[in-house]
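Got a structure here, written out as structure tokens. Questions coming.
Now for chain A:
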Amino acid sequence: MTERNMALAQLEQGEEAIIQFSDVNKWYGEFHVLKNIDFSVKKGERIVVCGPSGSGKSTMIRCINRLEEHQKGQILVDGIEMNDNLKNIETIRKDVGMVFQHFNLFPHLTILENLTLAPIWVRKTPKKEAEEMAMHYLERVKIANQALKYPGQLSGGQQQRVAIARGLCMKPRIMLFDEPTSALDPEMIKEVLDVMIQLADEGMTMVCVTHEMGFAKTVADRVVFMDAGEIVEANTPHEFFDNPKHDRTQLFLSQILNH
Partner candidate 1 sequence: ATLDDVKAKGFIQCGVSQGVPGFSNADDAGNWTGIDVDACRAAAAAIFGDAQKVKFTPLSAKERFTALQSGEIDVLSRNTTWTYTRDTSLGLDFTTTNFYDGQGFMVRKDLGVETAMDLDGATVCTEQGTTTELNMADFFRKHQLSYVPVIVQKADEALAAYASGRCDVFTTDKSGLAAHRSKLSDPAAHMILPETISKEPLGPVVRHGDNQWKDIVTWALFVQINAEEMGISSENVAQIKAESKDPSVRRLLGAEGNMGEALGLNSDWAYNIIAEVGNYGEVFERNVGPNTPVGLPRGVNNLWTEGGVLYAPPVR
Partner candidate 2 sequence: MTIEFKPSPSLPPPQSSVGAVAWIRKNFFSSPLNIALTLFSLYILYLLLPPMVQWALIDATWQGTSKAACTAGGACWAFIGVYFKQFMYGLYPAAETWRVNLALILLILLVAMYAVKAIHKGLLTAVILLVYPVVAFILFAGGMFGLESVETTNWGGLFLTTLLGVVGIVASLPLGVLLALGRRSDMPIVKSVCVVFIETIRAVPLITILFMASVMIPLFLPDGLNFNKLLRVLIGITLFSAAYMAEVIRGGLQAIPKGQYEAADAMGLTYWQSMTLVILPQALKLVIPGIVNTFIGLFKDTTLVYIVGMFDLLGRIQAANHDANWLGTTTEGYAFAGFVYWAICFGMSRYSMAVERKLDTGHKRN
């Protein structure tokens, strides 16, 4: 837990933000999905984002590695601004790993090839080295024995662990998770959360959209609650769960915790 404490300490010292949203707005056609998002994440911080369906959670974190473009305001990741500049986008995507709800593994490649693809082609790592690193991460997600299988041969939980390992293989400074467990059967959720907790313990900067409140309580440094494209409340888990400020948050918590 030392790493975690260090991170918290840095947070308190107001260390420089690794992700910085300033007054970000985004529209889908006429529809205003993100409204004046002002928000920053410090290095080593673990953020959990929650909120009702359609509130813009996915959109927000997809803006961080520019899978979506915002139309107003500024997003800085690691000091680099998100704009049309392809070099910037490339640099940032190398540094930001992402895990999707539906895993999005490449079905035509083996697990090992899934993991080594980006290191080899983007980071230009020698193949051998990339494979060694991949095996290392596969071991960390406890799935090294499946390296030569294809994604279709694995269970959902295993696939999601592979997806996390794939993200880690690029040695990112930030990991984004978009509801990583919501497409999984209940028995498999735990194995994925365990991997994520382990990752959190190692001090990785994480932004995670999830409804797993247990996870939020255990690992989050801050919980961000969104509704209708706005950040309604952002607070430590302790404050957030026990003493929510907004009635909207209270309502949401009552629904989700009673479920």
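How these were chosen: all candidates are chains of the complex that A comes from, given by their letters.
Note that in this section a residue touches a chain if its C-beta (ideal position, glycine included) is under 8 Å from a C-beta of that chain, and two chains touch if they have at least 3 such contacts; residues count from 1.
Bear in mind the structure is a predicted one, so any value in this text is a computation, not a measurement.
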Complex member in contact with chain A (any copy), out of 1 or 2: 2
Interface residues, chain A side, partner candidate 2 - complex: 65, 67, 90, 93-94, 96-98, 100, 102, 104-108, 117-118, 121-122, 151-153, 166, 170
